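Every protein chain but one is kept in place in this view of the complex.
Labels run A, B and C following the written order; every chain starts at residue 1.
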Amino acid sequence: MRIGVLTGGGDCPGLNAVIRAIVRKGVQEYQHDFVGFRDGWRGPLEGDIQTLDVPAVRGILPRGGTILGSSRTNPFKAEDGVRRIKDNLSKYEVDALVAIGGEDTLGVAAQLVDYGVRTVGVPKTIDNDLSATDYTFGFDTAVNIATEAIDRLHTTAESHRRVLVVEVMGRHAGWIALHAGLAGGANVILVPERRFDLDQVCAWVESRFEINYAPIVVVAEGAVPLEGQMVLKDASLDSFGHVRLSGIGEWLAGEIERRTGKESRTTVLGHIQRGGTPSAFDRWLATRFGLHAIEAVHDGDFGTMVALRGTDIVRVPIGDATAKLKTVNPALYAEAEVFFG
Amino acid sequence: MRIGVLTGGGDCPGLNAVIRAIVRKGVQEYQHDFVGFRDGWRGPLEGDIQTLDVPAVRGILPRGGTILGSSRTNPFKAEDGVRRIKDNLSKYEVDALVAIGGEDTLGVAAQLVDYGVRTVGVPKTIDNDLSATDYTFGFDTAVNIATEAIDRLHTTAESHRRVLVVEVMGRHAGWIALHAGLAGGANVILVPERRFDLDQVCAWVESRFEINYAPIVVVAEGAVPLEGQMVLKDASLDSFGHVRLSGIGEWLAGEIERRTGKESRTTVLGHIQRGGTPSAFDRWLATRFGLHAIEAVHDGDFGTMVALRGTDIVRVPIGDATAKLKTVNPALYAEAEVFFG
Amino acid sequence: MRIGVLTGGGDCPGLNAVIRAIVRKGVQEYQHDFVGFRDGWRGPLEGDIQTLDVPAVRGILPRGGTILGSSRTNPFKAEDGVRRIKDNLSKYEVDALVAIGGEDTLGVAAQLVDYGVRTVGVPKTIDNDLSATDYTFGFDTAVNIATEAIDRLHTTAESHRRVLVVEVMGRHAGWIALHAGLAGGANVILVPERRFDLDQVCAWVESRFEINYAPIVVVAEGAVPLEGQMVLKDASLDSFGHVRLSGIGEWLAGEIERRTGKESRTTVLGHIQRGGTPSAFDRWLATRFGLHAIEAVHDGDFGTMVALRGTDIVRVPIGDATAKLKTVNPALYAEAEVFFG
Partner (left out) sequence: MRIGVLTGGGDCPGLNAVIRAIVRKGVQEYQHDFVGFRDGWRGPLEGDIQTLDVPAVRGILPRGGTILGSSRTNPFKAEDGVRRIKDNLSKYEVDALVAIGGEDTLGVAAQLVDYGVRTVGVPKTIDNDLSATDYTFGFDTAVNIATEAIDRLHTTAESHRRVLVVEVMGRHAGWIALHAGLAGGANVILVPERRFDLDQVCAWVESRFEINYAPIVVVAEGAVPLEGQMVLKDASLDSFGHVRLSGIGEWLAGEIERRTGKESRTTVLGHIQRGGTPSAFDRWLATRFGLHAIEAVHDGDFGTMVALRGTDIVRVPIGDATAKLKTVNPALYAEAEVFFG
């Protein structure tokens, strides 16, 4: 059996670990053959392939990024996309696909299954916002990096009596902010799921100074203040005319400084959260996702996707990944609030 | 309400995070009062207490160890132990206890509940061998440390064509060895659950050299070879007459070198696996355990223990913790075997 | 002998290590007595002191920040500042001072020596821009943090073919940018010592893409483009009317994206570079600075400051610290240029 593998969407530590596990188990246990498709769905669409055998996956387990490259190419937006993919699969004698990716990549996979493309999915989202699985790989790494950053800020915050704002990833879901904020002992955590009240934020900041400590504010990139607290002028500060993702941290530090009179500084972690070597948990999860994905292929269980439930890897319909965004629920957020201020 | 808190048994990163969460939530949300008992069950047995309020738990979240100290004191082995504990709880007007510990500590807690001591448990085991919960805090930290060690060994193994043996914790359960070995890309993983065959280990080692790589062998401290492969002479090398815990790694490297003729070196991680700052996951888990334990106390739900199921914290009978050792099952071990050799 | 200790200026990992070494050696070897002055020169100016003995310095070696607090108070700008300091030193029976700080703190120290205040200095600058010493503590920590960030960005840069801009500290000197850029394998390094040419930067960026790699640009916060390449509009994007320190990285990413058409993202490390646990080198250097500072006090060698020369700690006139800013010289920068593009 010859199996194609592709990785789509944003970067996520653990992608290479998935690829390695698929190939190692496929070759050694089932004598499968592999083809690497380059840059997500662009690979099968344009017939862009690379060698994918045991030597090719040697040493990649601890490496961030993906040896297969990635893109956001959507074959359903390309002329004749489905037919071109099927033609290329035929041309390279590919019997089945493993598609590793997030909502978009798996959304395409789910549709292609309906067109007869035998595909198994592996879920990937740095933001941990897929509802079909307890966790996805990459998330734990991102949370560790953000937590270490918060750890480092504590001493400075205290020595200098400054407000320190850390902007972390999370456009639609605040999981990284919540977990890192809780693990790092942040004094305020702001998530996209709930508009924040600047007055409340400033009150928390000030109560922290009252006990002679300095506050650390963790803000997800997608968090927004209550209506009326942010004016268009603030949101369009960018030099080339649109709101920059990385704007909220800087904006918030400015507002806190203006309102409380306390010096405020910003750290914008940006892409360091999604690059570099995966944490042990993410390597373990990614490796097991890979092992179970190849099992699903071997079983002919197409249209499914691997998922984590407790400590077990299970299979769920691939469409489940895209069914519903998993966001921070109010009860969990409330748990963290006891530490605010 | 006045609540006593104690930590028993071996060290585990995250103990302080549990204590902090208990106190922060107890004080701020329920206006509880706290008493710290020193050194596990020795504290209530001997009436040894320390102040435990919000200032006392400031800054302890990222710190390893336990501000309450620990011991293996078993009040049931002390003369009149139960009565003395009950007297001390009365004396200090303690209404309920939170006992944080492993099998032994929680075993005592379970018995004391029968004697009317109102206790809630928080499970703790660096080895992850309690069956009542998906994970316990400290385990992820240990696995990360062991994985980083393996990462560092890879380059040396390859530059020098040496066999590198890493001995990790795990007397009765091989979870750390399995997870770190899988995450670090070890070529052999040996666990206490399954006696290993030295001949097979040497064959894996040699097959690795055949493809011009050098092998990394991860061995849990409690792993033992097949009967007849280790003689008493090997096991009694210690200078003061009993088998040292840290012996298996050194012994194994010696045997591999002797049998294969390949230079072999050992790393014994020892206590660095259970000290220092907890990983983000462990801080998150420990914090949530603390928050939910105080909820259980608040609800009067004594005799229960908090546990992780998927991403939820649930309550289970405290006796469940000690009911059965959670060991590495053969299926999971088989998953890893595809990477051996 | 009773000795006062103070720490002034910005945060720097290693301050606590200096304080600990001073106290440990002073007490154990010379039976000195210590007084901690709070918040730099504000302490002796206002007579704000804290206990500073062996128990007070226990466990602080690995901690960032300073247990004595810090400020930028300049007693020469306070009414009657010198007299008030001398009065407070008399009042607390302080025979000599150890002042730990940068240009400003040591500048005050140098002047006070002329007024008869017996002072020994310990140089501190996270930016490594004091010419009297090979290195100062804190710098190595900052460089390690920035290097790890660059490491993490490499994989993402490559997987996504994006430009990644990292803004690091360095308002007047580009040492952190140069060292971290060199150690991290950055493709462009921009320092305050040399105005950069945006066209050249974009050319380097594009040449990197030509060989199918993605560029990482390290920019010191104080770097500025050639005249005419940055207009006021760019520099005043801030919501409360003045240029934010953290602006250049974001601005540069915007300009590169606009000019090359390549997606660009920014990481602003900010205060995580100056907080948290010091590197081993910084702890070693800070500890030795402390040990030698107390030797200088013991020898009555006031008006001097400790400094690193090769592997030796020497004493230099305290005024040397402020004589001349140590900036990146053109020859060193040229060494790095071979890796650009």
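One rule holds for everything that comes next: a contact is a pair of C-beta atoms (placed from the backbone, for glycine too) under 8 Å apart; a residue touches a chain by one contact, two chains touch by 3 or more.
Not measured: the values here are computed from a predicted model.
One chain is not displayed; in the complete assembly it touches the shown chains B, C. Considering C:A78, C:L182 or C:V224, the position touching the chain not shown turns out to be C:L182 (whole complex).
Screening B:L6, B:A110, B:L164 or B:A177 for touch with the missing chain picks out B:L164.
Seen from subunit B, the chain kept out of the figure touches residues 10-11, 13, 15, 63-66, 69-70, 145, 148-149, 151-160, 162, 164, 233-234, 237-240, 244-246, 250-251, 254-255, 257-258, 265-272, 274-276.
For subunit C, the residues touching the chain absent from view are 24-25, 28-29, 58-59, 61-62, 134-135, 140, 143-144, 146-147, 151, 154, 179-180, 182-185, 213, 277, 279-281, 283-284, 287-288, 291, 309-311, 335, 338-339.
Operating definition for what follows: only the chains that are shown with their structure count from here on.
Shared contact partners of subunit A and subunit B, listed by label: none present. Distance from per-chain Cα centroids to the pooled protein Cα centroid is smallest for A. Summary of the copy comparison: rotating subunit A onto subunit C for the best CA superposition needs 180 degrees, to the nearest 5. Centre-to-centre separation of subunit A and subunit C, using mean CA positions: 34 Å. Between subunit B and subunit C the centroid-to-centroid distance comes to 40 Å (mean Cα coordinates, whole Å). Looking at subunit B, one finds that none of its residues touch two or more other chains.
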